[in-house]
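All protein chains of the complex are present and in place, except for one that has been dropped.
Chains: A and B, in written order; residue numbering restarts at 1 for each.
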Amino acid sequence: MNDVLLLAKTHVVTALRERVTLFWFLIFPVFLLTILTLIFGRLGEEGEISFEISLINRDSSSATAGDFSAMIAEVFTKMGSPHIEGQKPLFSVHVPQADDDLDTFLEREEHALRRGHRAAIVVIPEGFHDAALHAVMNPSGIAQPATLRVYMSRNDVASEMATEIITHVLAEVDREILVRTGHFDPGKAIARETVWAGQDTGEIRYVDFLLPGVVLMGFFTNGLFGVPGAILFNRDRKVLRRYWVTPLSVSRYLAGFALGHLSLCVLQLVLLLLLGRFAFGATVEFAQLDAVLILILAAVTFMAFGFLIASLARTANAGMAIANILNMPMMFLSGMFFPISGLPTFLLAVVYVNPVSYLVEGLRASLGVQSSTFPSILLVIVPLGWIAASVAVAAGKLKWDVAR
Amino acid sequence: MNAFRALLTAELRILLRDRMTFFFTLLFPLIFILIFGFLMGNIGNVDRASLGVAFLADVDRALLEETIAEAGALEIVPFDSLESLEGAVAKGSVDFGTAWDGEVLRLIYDPNRVQENYAFQQVADGITNDFDLKRQGLSPPVHVEPIHVGLVAATSWFNRVVPGILAFSVLSAGLFAVSGHLTAMKERRILDRMIVTPMPPVGLLAAIAVVRLILVYVSTLITLATSVLLFDLAFDVNWFHYTVFVGCATLGTMGLGTIIALVVRRPSSAGNLANVLAMVMMFLAGIYFPVELMPAFLRILSKGLPLTHMADAMRYATGVMEMSGGQFWTTALAFLGTACVLFPILARYVVRPARQ
Partner (left out) sequence: MLAEAVLRVSNLVKHYGEVRAVDGISFVVPAVTVFTLLGPNGAGKTTTLEILEGIREPDGGEIEAFGARLRRVDRAAKERMGVLLQEGNFEPYLKVKEIVALFASFFSHALPVSEILDRVALSEKANAMVKTLSGGQKQRLAVGVALVNDPDLVFLDEPTTGLDPQARRNMWSIVSDLKKQGKTLILTTHYMEEAEALADRVCIMDHGRIIAEGTTRELTEQLGQETMIEFRGDGLAPESWTELQMCCEAARSDGETITLETVDLPRTMESLFAWSRKQDIPLHQFAVRQPNLEDVFLALTGRRLRE
């Protein structure tokens, strides 16, 4: 038993002492969790995103109070100062100087927009106030509404988002105007309710959605790269040969290897859980029986898959190359990070064959952050099938010593 | 000159035989394009979203239906009850849903679709606001008219991603060219044999650079063509800018690869370090998600990464983004300058006979 334990310890210690393995195995999942949560987890949160926009008021005919153009301009200018002290405002608003020619300014801003320095340009056109006044006087829709022009770039996500936010703001302004002018009765407004289908828990936070995926990604890369890497490099460098001249049998070596590998997975899991909970406020509870079982299933599936790759590659470099080629498609065509709806058939085929897809869904379902679209039986059968196939192939094909 | 040509041919033959590098340089960007094209094209794309509509009481349907119709190109799917609508949303047969009983407007979302719901909510909010006003016989006094002033007529933001992927493939090819190739040659003692010939080490580097340049250039063209053919994208490529920049950037990143090879002695470690840096840069350089979405400190970091500037320059060269001529040429010359400065250093320190 001691040999198995020491072999396991060897596997763990070697991974932690070798800087490269340490990076991919520990640091990279942490990095990924951090980056994706910081970016996608903050969508829609105030004070976090900031866009550069410009504002041009061409409606010079207005000077009176209750002036719509001035009001719109003020709304945006106000958004240029932060809600909370010290935080960046949603919009950084650029306006022309007192003596700037408006046409020149607009042209400059358009250039800036195309260069990505501006997300949108809000232009209050001439005659805006009059048009708005007219529309307010005749609110039943017979008159044309006043138009607020927003110059944007359609293939730029930041620009699209800024435009959407502006549209949203205007909707609130519209409502406010109609309330103030007595046309809209807030008492008769419709009640709104958001319903989260199929869940008792309501809206799911992004980090709760992401964390199981990152954990599985860690297990996956550990199995995909760590297993063939360790076995093939040790075999090719004749580290293994030194073992085979002793009474150590291949099966005991494998037992120690597997124990070490699974220990590394546990280490990864704990690290990511701690980070997720204490740094990002994740609330998913991994300490449930079905979640733990799926985690074990995942770790074993990916480890077996690693053995499969090791048995298919002749040299260590070939093994790493295979792992690299399979890495991206298997990780992304699985629903781990991006939804798989709307994929063309030939890519969906990959999704259905990919064991990762089932394990991701199974884990998320067991944690209550996603209801699975695959039938439950498949969530276990497909990974088990992969384990069986991998073991069968590897048992036959994996060479434990280099040929002379 | 004959010696140089011989070296070129030898280098080309080595590269072609090295099928791994060959496929990686060509295959990798293609895989990226395929995956991200199909996957990320779905996010935020509400043009063909399906909205399930259920009327829960005997209410006037016309107004809500009219409002929804005005909201855009949504596919409308009718439902009889709230339960059936919720079930459909949960299963994914419709993207989101709305149910109206005369007093409460319910908006139904699938909590699984964490990344898409943001866009669906925008649409739903718009419908709700309009409906609210319409019910009281009102229409919004102010209306927003988006005017597209961007460079390319294409609607997909994948247009911006593709040049980023091209930039990334140039970066990784350049970084690995040195750390992987040269040091692997060192291991195989090929370098030793070449050093004893009268060819100056810079000549060897030049041969490697030329062959790499051709490979990288061709691979970017293939990647670009694939994205155009498969995803129906439009680009406005300025071939002069494109060629010049790919050339300068490849050389420049080869130079950066020098630094890695200098800092790290073992070839496998150098390759690994290059891999790590490329991967980290890929996330931080604003290739897959816009820099604006990142927290401030990451945005600043992003500006300092070579990949960020490479991506911008490639966007400029393919007509996706505008850039001042000054900025473009500064970037290109910066990469070329890096190569000019680092290549002689590379020649002196790295191209040395391997010990033991």
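By our rule, contacts are C-beta pairs under 8 Å (C-beta built on N, C-alpha and C of every residue); 3 or more make two chains touch, one makes a residue touch a chain.
Not measured: the values here are computed from a predicted model.
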* To do: In the full assembly, spell out which visible chains the left-out chain is touching.
  => A
* To do: Consider the whole complex, including the chain that is not shown, and state which of A:Thr14, A:Ser81 or A:Thr194 touches that chain.
  => A:Thr14
* To do: Sort through A:Ser81, A:Asn138 or A:Ser249 and give me the one touching the missing partner chain.
  => A:Ser249
* Asked: Touching the left-out chain: which of A:Lys78, A:Arg241, A:Arg314 or A:Lys397?
  -> A:Arg241
* To do: Write the list of subunit A residues that the hidden chain touches.
  => 2-3, 5-7, 10, 13-14, 17-18, 234, 237-239, 241-249, 401, 404
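Please note the rule applied: only the chains that are shown with their structure count from here on.
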* Find the geometric centre of each of subunit A and subunit B from their Cα atoms only, then give the gap between the two centres in Å, rounded to an integer. => 15
* subunit A partner contacts - residues on subunit B that touch it in the complex -> 20, 23-24, 27, 31-32, 34-36, 38-44, 86-87, 89-92, 97, 99, 103-116, 118, 122, 125-126, 128-129, 131-133, 135-152, 154-157, 159-160, 269, 272-273, 276, 279-280, 283-284, 289-296, 298, 312, 320-324
* **Complex contacts: residues of subunit A adjacent to subunit B** => 19-20, 23-24, 28, 31-32, 35, 38-40, 42-44, 48-51, 68, 72, 88, 110-111, 113-116, 119, 121, 132, 135-136, 139-141, 145-161, 163-164, 166-168, 170-175, 177-178, 183-185, 188-199, 201-204, 206, 209, 317-318, 321, 324-325, 328-329, 332-333, 338-344, 347, 364, 369-371, 373
